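The other protein chains are all here in position, but one chain of the complex has been omitted.
Showing subunit A:
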Amino acid sequence: MNSSKTGSNKTAVDTAVSAGVFRRDVLRVALAGSAMAAMGLRAPAVLAQTKQFSGTTLRIAAFQHIFHTYIQKLLPEFEEQTGMKVEFDLQAFPVYNQRMDLELSTHGSSYDVCNITHSFSGRWISAGWMTPFNDFLSDPNKTAADFNPDDFVSGTQVAYYNDKKELHGFAWEAGAMMMAASRFDILDKQGIAMPTTLAELTEVCKATHNKSGVSAFVVDRLHHWNFPPYLMGFGGKVFRDPPKDLMPVLDSPEAIEAATYYANLLSNYCPPGVLSYTDDQAMRNQLAGRANLRINAMSWLLPLAKSDDSKVKDTVRFALMPAGPKGSFPACNANAYGIPAGSKQKDAAWAFIQWATSKKTFEKTALEMGGLATPRRSIIEDPRYKQALTINGQDIAAMYLDVLERSGRDGYMAYRTVPVWPQAGEKINKAIERIASGQADAATSMKSAQAEAIEDIKKAGVKL
């Protein structure tokens, strides 16, 4: 918890610097323009000129998410202001990622704005498929003085810089991993508090599993998202030193210990068939009160308190991800709007991104419409936000901010944004399934994952 206190006053720039990402370059290019504009030297032309993009049709690609529905509701105001017409092309998450991967690789111009999916950020940005924002940010004619890029919490932005410290995206959504007990009453009845360590988590699961017909724990099958925080909690890593050294270290003693621990949760304390659970299935189990504890991003846990389908609104409790022997490393991700390198309407695209990720827009989407997974600090610290996220007496906003800051400050999510992450992530999925389904012990399975990961990463031309 100390770490959250020390980091709480840091800006995105400051905290990302401590993660070795950038400092002077960004301060120079990102803040100079806005400072000039703030001093009244020049009004931002983009926003000053009404209907500057008259006749322009902007095409935006993203995966389906409630935030885009909110944005679409607000679009008339933006279209009226700029004169441009905005069209969204929304697809299911896996379909979007595969299609956009192909689209970007051909430098296509079908889309002017696209979502940069967190786990693809390293791949899409390092391949030069996205447009850097630095020129936009340093130009007061193109960037409004009050845009304030430093308002984005560091953990939401670190993935969108390349090795030249160029920024390629602004987050529209942030995910911070925490733990929720849908039936805290079962723990409470036995005088058990929310677990704060992985050792305690096992004890809680042992004591509460199948009490009142409720499974103690539930996860979904995206082990490449769920497992790494456990791995790091036991002192392990996915890669030796990402992004510089991409040698996987999935067969280290720490990784084997973490895999044993995690697979034990799946095998012994989850509902039957959990290995096939999608994220929605896992959430439905919690909403119905059939499964108790789950560790996932806040967006997947808030419905327990907010959804009309929830049968556990009164019994839900939240906590930070339990710490392992080597610390707590809750996962954090963010999805950002970016401009494909092939876009032929980059100025219009930047105008849209600036508007969609402005403080004013987030005030509407987060505080009025309910999209609480927001990346801007000023919104998270707004009293209205805090009120919305005070659930059963708990301040969830503080936990959310803590996780976003922690991952940005410590930089431990770097493993997930390297270009060869999909190859390693898939091996983690397979390895965990082999262990939890009893096909192999943890040591054998993780050694196999290590060998397969090396082979697949080599195919990408990476020298290991």
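Throughout what follows, contacts are C-beta pairs under 8 Å (C-beta built on N, C-alpha and C of every residue); 3 or more make two chains touch, one makes a residue touch a chain; residues count from 1.
Keep this in mind: contacts and distances are computed from a predicted model.
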Complex member absent from the view - protein name from UniProt, among "Cytochrome c oxidase subunit 3", "Autoinducer 2 import system permease protein LsrC", "Carbohydrate ABC transporter membrane protein 1 (CUT1 family)" or "Dihydroorotase": "Carbohydrate ABC transporter membrane protein 1 (CUT1 family)"
Sole residue of A:142, A:221 or A:376 that reaches the chain not shown, by the stated touch rule: A:221
Touching residue (missing chain; options A:191, A:393 or A:438): A:438
Hidden-chain contact residue, picked from the options A:82, A:315, A:423 or A:450: A:423
Among A:85, A:290 or A:359, residue touching the chain not depicted: A:290
Contacts of subunit A with the absent chain, listed as residue ranges: 98, 101-102, 105, 123, 127, 221, 271-276, 281, 284-285, 290, 419, 422-423, 426, 429-430, 433-434, 436-440, 445, 452, 455-456, 459-461
